[in-house]
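Just one protein chain is left out here, and the rest sit where they should.
Labels run A, B, C, D, E, F and G following the written order; every chain starts at residue 1.
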Amino acid sequence: MSKKYEIRLTGSGGQGLILAGIILADASLMQGINAIQSQSYGPEARGGASKAEVIISTEEINYPKVQQCDLLLCLTQKSYNEYIATLKNDGILVVDDSIEMTEISSATIYRLPILQTANEELKKPMVANIISLGAITKILNLVKEEMVLKAVLNRVPPGTDLINTTAFNKGVSLIK
Amino acid sequence: MSKKYEIRLTGSGGQGLILAGIILADASLMQGINAIQSQSYGPEARGGASKAEVIISTEEINYPKVQQCDLLLCLTQKSYNEYIATLKNDGILVVDDSIEMTEISSATIYRLPILQTANEELKKPMVANIISLGAITKILNLVKEEMVLKAVLNRVPPGTDLINTTAFNKGVSLIK
Amino acid sequence: MQSELVQKYLREDRLPHIWCPGCGHGVIMHAVIRAIDNLKLDPEKVCIVSGIGCSSRASGYMNFNTLHTTHGRALAFATGVKMSQPDLHVIVLTGDGDTSAIGGNHLIHAARRNIDITTITFNNNIYGMTGGQYSPTTPYMDFGTTAPYGNIDNSFDLCDLAKGAGASYVGRATAYHAVQLAKIIESAISNKGFSFVEAVSSCPTYYGRKNKKGDAVNMMKTLKDMYVDIKIAEKKPELADGKIIFGELYNNPQDEYTDKYQKIIDMLKKEN
Amino acid sequence: MQSELVQKYLREDRLPHIWCPGCGHGVIMHAVIRAIDNLKLDPEKVCIVSGIGCSSRASGYMNFNTLHTTHGRALAFATGVKMSQPDLHVIVLTGDGDTSAIGGNHLIHAARRNIDITTITFNNNIYGMTGGQYSPTTPYMDFGTTAPYGNIDNSFDLCDLAKGAGASYVGRATAYHAVQLAKIIESAISNKGFSFVEAVSSCPTYYGRKNKKGDAVNMMKTLKDMYVDIKIAEKKPELADGKIIFGELYNNPQDEYTDKYQKIIDMLKKEN
Amino acid sequence: MGMPKKVFVNKEWCKGCGICVAFCPKNVLELKNGLIDIARPEDCIKCGQCELRCPDYAIFLKEAPENE
Amino acid sequence: MGMPKKVFVNKEWCKGCGICVAFCPKNVLELKNGLIDIARPEDCIKCGQCELRCPDYAIFLKEAPENE
Amino acid sequence: MNKNIKLLQGNEACVEGALAAGMEFFAGYPITPSTEIAEISAQKLPAIGGHFIQMEDEIAGMAATLGGSLTGKKSMTATSGPGFSLKQENIGYGCIAEIPCVIVNVQRGGPSTGLPTSPAQSDIMQAKWGTHGDHPVIALYPNSVQEIFTTTVDAFNMAEKYRTPVILLLDEIIGHMREKIDLSIVDSLEIIDRKRPSCTPEEYKAYQADEDLIPPMADFGSGYRYHVTGLMHDETGFPSNNSKVAHQLMHRLMDKIDKNVEDIVKYEEYMLEDAEIAFVAFGATSRAAKEAIDNLRKKGIKIGLFRPITIWPSPQKQLLALSEKVNTIIVAEMNMGQYTYEVERIAAKNCNVEFYGRVDGQPINPDELMKFAEEVLL
Partner (left out) sequence: MNKNIKLLQGNEACVEGALAAGMEFFAGYPITPSTEIAEISAQKLPAIGGHFIQMEDEIAGMAATLGGSLTGKKSMTATSGPGFSLKQENIGYGCIAEIPCVIVNVQRGGPSTGLPTSPAQSDIMQAKWGTHGDHPVIALYPNSVQEIFTTTVDAFNMAEKYRTPVILLLDEIIGHMREKIDLSIVDSLEIIDRKRPSCTPEEYKAYQADEDLIPPMADFGSGYRYHVTGLMHDETGFPSNNSKVAHQLMHRLMDKIDKNVEDIVKYEEYMLEDAEIAFVAFGATSRAAKEAIDNLRKKGIKIGLFRPITIWPSPQKQLLALSEKVNTIIVAEMNMGQYTYEVERIAAKNCNVEFYGRVDGQPINPDELMKFAEEVLL
């Protein structure tokens, strides 16, 4: 059966969401699943809301941009406000629990302490992206966790393997 | 009856033939006859053969370039060699008498001591153009002599009226 | 609520500006409006011209006649403005890339003509807008995204270049030396002729990060440490050792271009 | 029949050249081939690059690898040639308009990089090819077809400009001082780095006529009178009064650009 | 003579660069949640360093009634 | 050692600018019909000024048998 | 002789037309065969209190021309192929920032330096497509000295009316030839000035168009401070990334031309009433075509000429009508078939479209056109 997910990762400029998107795409390819990653450029890229997109699919991917999100990650209020409308009715919303949400009926919602885990538990704000990735991997249940972790370790700077592994696993464990 | 003359004045760079062409066109306009003047640009404009063209016509002139000369003036051997072929079979050829001519059958030929008159008689080599103009005016018998002379005086530098008038009249008198 | 100066000279509704946190450009733009304010220029007669780059976005924030042109061409547009309407105060705000890379020719020619335009180059030693490529002012062997092994180009001393080309006023100050910067800009605008001001800026986002220069605060401190006032340097040269001099570097008023042209106009008027 | 030098280095079948009677350009081109001959350069390894203008036609007459480019861009093309094939001797022959008007930016940037290119500007103070418009080197208040009331632009001192931008060798001589000119060109080519030579030419056809400078012979004599050898000027400054100095004006060898790039290549080779 | 001056901030414009904090000679300022905060207003000597150095015009002195 | 030198002209290239004539120190040269002419070859001292200055490479010294 | 009758060079007539239209500023860089336009401007402008400047290159010439226009002065620049290529970036700027000005391109043989002193008509497509991005284009192409004068006036008028750069195409032949001009028309010329704001400075939004799609334009220094940018911008003139704003601006820019095609399109029809075959030609070539037609008519061939004076926007309606009437259109141009593309696009569904061209530096002459037409008829 063919599966296709349009995923949008949103937050603020410095949160490394583009890297997260690349890693997810990397991991998909490793597992033989197609993936396309893209991002928004422009003044917004400097602070303000930032957006990375990944489409992963067991079939060929034609149109490379996300049209309606199957899964939307929001790490900041600003990005939540801006992108919530792009989530499919029956999509999956992953939000940081610091965000105030408006009513959403039919979406599956994961309200997770991502930033808090990064800032307070791991004391590394910059791993919020990897925590998110762990959670998303678990939720999607399409690309294998070990693949994603391998992809993480391929892309992060040398010497940060441990913290990133921890972060990833933390993310996975946030789900259930 | 409509009359149209395609005239090409050829010689070397410094001989002032473009000015002669302009003067002839000027004079034609003064008399209510249409005229177009043009010239060749290009490296040739720096020394070497130089070419000025005038078309005068009692009718409207469409195509602005000379196709086949009704009248060809050649002041140098080089220009004669280059342009003689562009003269109509029944055209008029005005050549300086220093030029060695190849056989031409049907053209009307005026072999005149233009350069000699300028250099030796008037001791002003630069008036060869005006002498030529006098001769051509007389030959064509279309634009009035006084018009051409007026046009000459309009265009030549102040203080040279006398020598140019003399030159023009000399040119006229070279014909018969 | 804003400061009076900001209210008076900036377009509040266009702020906050797009510059990154801690970018020196904002400080420099502030100095420009202080200079204009001190000179009591009629804002209607001030024309700000810029090219393309982070720095060149300044024109959009300033409440004058403002012209945000194409990359490198600010001075060429400005020359048209000044030449056709000599009563305008024309001020060009530009980046190091904008003025000295693609725009280098217009800089030297405007300087040569000594046309009354004040050029203020926000020099952050990098192309900020496009994400950190080296510029003609990137120091030797510093890094840029297009100089991954270190920059082998020698860098321009923009003040020398402008002076050599014919500018009649040349000054330099940094975003740290903001008070002096405003003073120099004031003198530059006052000079009737081509004036050049190198306003040393800092780009923590690209230049800073690529070259491990620390955060915005650190980069400001570096400006403080690296530059020394020419007046101090003249008095105590030992204090200037290994440092770059700032201040009024050259001030040599000369006949101005549009004035000279006006003389031709006047002469022809008389003749007729 | 031709002189040996002409036979050896010029394309006889392209001669006589298009330059006007008495134009200084021919004398300068002669000096270039004498310099090349003295240096015994392998003609196969010499690349002559020019822009557009009377002067820039020189490339077509010279029997080397020759590249006649677009107006003002000779140095940019030359930079590509040199950068991609550093073992070539790259010599740019160009006009004052070509190098310093439209090509000004490439001049200052090539100089800044100190890339091993020798630029010889045939400076006739006018745009010859297009018929006598003023150029950035036309003296103040001289006439050109676009300066019918006298030129109000200040003129560049090309040597100063090149030096200020970073050239490591700068020299000047005139078409009259043809022996010295060849010597300076020789030194310029020998300098491994960016070298600039201002070869003062004369355009009797346009500049001369417009400015009543007499015929070609006269203009040559004027060059003789107006310029004084730097060595003489240094010994007897009074002889240099009101005159322009020629000779080797600056000679300060510096690391060369393609050499520095080669070091990066070598470093990366070692790493692998 | 005008009223005494007071330091004001515009949090909407502040980008939290910390420059004002670092260059305040009296340590009046702090970053709070990444934005400027006038932590010790009573120590302020109205030197204007913060206004001079803020790249974002988010902090400045202005005349104001003493107890506004 | 080479043969003695002699002054040669190439009339096809000469444009008659007169520069060689003016700068010949021994007044060897003349323009004739607007082109170079070696009027007084016997006075030539083989200084090479004409070759140096001719913009058209139309006059030069070359080794040649004395009475060619 | 009528005092108003003069013998003028085409390039000279262009300057005279510009001055009659109100030109006060010229910035350029010399290049054959356009240089006389700069030279005569240099001579004439200061005499009327205007300004001329020779810039360091064509890029600067274009930039300065736009700068001059922003202060309210009617501005012009002139060039030829290589310079026209260099001006392209800033021409696009003029289009999006809606700055009126006239850019003259006296065409010569290309590509590159090509045949710098020979005529060509090979920048026809470049006039429309030379700069990046979609943009509005008006390009005019007269064919006589008299018409160079009036068309230069038209060019300024359209530039001012539609707030856009207007390209005036000439070719080396008509630019350099001297011909009769009757300057008595000067008195009856309609001169259009840009619409300036009638609102207060506070109300002024620099890019808010009136119903005619044209925003009033204030002179720099006249009390209306506003912002001009080459970025996509909204009605206030300030940059915007908003896609609706971009859409609106782009469509308005194109519409202000497209919706006024009737006003902008100028053309001449010659002997088309009963024509079965028609030349489409412009500039110098159209004069050869006329002469060819006169001769062919004498032979009884029903042939005529459609001469677009407005090259862009193309006279689409008229060409379509023509294609419905004649059997064959021969597009004759001194290039390798540029306008032919446009004529084919419009006309090929209705009639046969043939191309006759030359790219050897020689003008197309009447004889070869006659021959070609006769061959087509076989």
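Keep this in mind: a contact is a pair of C-beta atoms (placed from the backbone, for glycine too) under 8 Å apart; a residue touches a chain by one contact, two chains touch by 3 or more.
All values derive from a computational prediction rather than experimental measurement.
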Quiz item: Which listed residue, D:105, D:118 or D:211, touches the chain dropped from view?
Solution: D:105
Quiz item: Which of C:9, C:127, C:207 or C:227 sits in contact with the chain that's absent?
Solution: C:127
Quiz item: Out of D:73, D:163 or D:210, which is the one that touches the chain we can't see?
Solution: D:73
Quiz item: If the hidden chain were put back, which of G:10, G:68, G:130 or G:237 would touch it?
Solution: G:130
Self-check item: For chain D, residues in touch with the removed chain
Solution: 11, 14, 43-45, 47, 49, 52, 59-60, 63-70, 73, 76-85, 87-88, 105-106, 109, 261, 264-265, 268-269, 272
Practice problem: Go through chain C and note every residue touching the omitted chain. | Solution: 52, 70-72, 101-102, 104, 127, 129-131, 133-134, 136, 145-149
Quiz prompt | Touch list for chain A against the chain that is not drawn | solution = 22, 25-26, 29-32, 34-43, 45, 61-65, 67
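Following the convention adopted for this analysis, only the chains that are shown with their structure count from here on.
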Quiz item: For chain D and chain F, what is the smallest step count along a path of chains that touch one another?
Solution: 1
Quiz item: Count of steps on the shortest touching-chain route from chain D to chain G?
Solution: 1
Practice problem: Would you kindly tell me how far, in whole Å, the mean C-alpha position of chain E lies from that of chain A? | Solution: 38
Exercise. Just give me the whole-number Å value for how far the CA centre of chain A lies from that of chain D.
Key: 61
Quiz prompt | Chain centre separation (chain C, chain E; CA means) in Å | solution = 27
Quiz item: What parts of chain B, by residue number, touch at least two of the other chains?
Solution: 43, 47
Practice problem: Provide the list of chain D residues touching at least two other chains, using ranges where the numbers run on. | Solution: 20-21, 101-102, 104, 136, 149
